[in-house]
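Encoded as structure tokens, the structure appears first; notes follow it.
A single protein chain has been omitted from the complex, and every remaining protein chain is retained in its original position.
Up next, chain A:
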Amino acid sequence: MRGGSPKILLTGALLLLAVLAPYALYPVFLMKVLCFALFACAFNLLIGFAGLLSFGHAAFFGGAAYVAAHVVKEWGWSPEAGLLTATAAAGGMGLVFGLLAIRRQGIYFAMITLALSQMIFFLALQLPFTHGEDGIQAVPRGHLFGLFDLSQPLTMYYTVLAIFLGGFALIWRAVHSPFGQVLKAIRENEPRAVSLGYRTERYKLLAFVLSASLAGLAGGTKALVFQLASLTDVTWQMSGEVVLMTLLGGMGTLLGPVVGAAIVVTLESYLAATSLPVPVVIGAIFVVCVLVFRRGIVGELLHRLPGKGKR
């Protein structure tokens, strides 16, 4: 890969920024950005690299939030065990959804994932352990590995940052592996990938499970940060929001979803203080992105860089 040193410099600068950020900005806000960034990155692994538009990722995000909140609050498990359980639960859900959804492609795939996630929404509304409209409140953050007190905002922030970086590194590794190459091949031309002898179904399913698990990790982390698991995170509008984050930042770019998540979360917290209706603004951005800005911010930047992005 050419231009290795500017890349390393950029990575270092971003890392430094992330480490210093809580001294300048409100940590809870930053943690929200990081959770949604991980969620969007997980989603982007599917749409950006395998070409599969899942419209049901809120099921994994919100569903895992419920699992994490329940095992930590009701069963008294440690935060790390809670996050692992949430991730595993989301992965299991992803396996079931994936097995059903990958039988169809394109818009059918989107509609099936959407419908399945709505099923999770109704379960979250009706099952007794989720407490319906109230959600699971006052989830204790506890001590990470029994050592670090997560009720301290900075400790929690660096934990969330570490989780995000871990997830991001995993996605980076997956994308830059032979597995990632096969996913891209499927995205570009699935019949050809089949004719080359790849069992594309297995690759798509694996990508789906990986994406669902990471979305679940993000959701579980969010439940710990906000000490709350609620219905908002399982609605299909949330599935749409993560699509917007990814689209706005740039589908198929590694940093795009992070940028998109940061912008959308910032915008939402800013708009909440004004009289402008948030969904209308979000919807308008959606329409503009789809019509004239399909590469997204990072995608557009990469496209304009000389010698890059021109495949």
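In this text, contacts are C-beta pairs under 8 Å (C-beta built on N, C-alpha and C of every residue); 3 or more make two chains touch, one makes a residue touch a chain; residues count from 1.
Quick note on the criterion: contacts and distances are computed from a predicted model.
Asker: UniProt protein name for the omitted subunit, picking from "FAD-dependent oxidoreductase", "Nitrous oxide reductase family maturation protein NosD", "Tricarballylate dehydrogenase" or "Branched-chain amino acid ABC transporter permease"?
Answerer: This omitted chain is identified in its UniProt record as "Branched-chain amino acid ABC transporter permease".
Asker: If I consider the whole complex, including the chain that's not displayed, which of A:108, A:129 or A:270 touches that chain?
Answerer: Of all options in A:108, A:129 or A:270, contact with the hidden chain holds for A:108.
Asker: For the chain that's not shown, point to the residue among A:46, A:65, A:116 or A:207 touching it.
Answerer: If we include the chain that is not displayed, A:116 is the one touching it.
Asker: Write down which of A:7, A:173, A:192 or A:294 is the residue touching the left-out chain.
Answerer: Missing-chain contact among the listed residues: A:294.
Asker: Provide the residue numbers of chain A that touch the chain removed from this figure.
Answerer: 53, 55, 100, 103-104, 106-108, 110-112, 114-116, 118-119, 122-123, 125-126, 236-237, 240, 243, 247, 277-287, 289-291, 294
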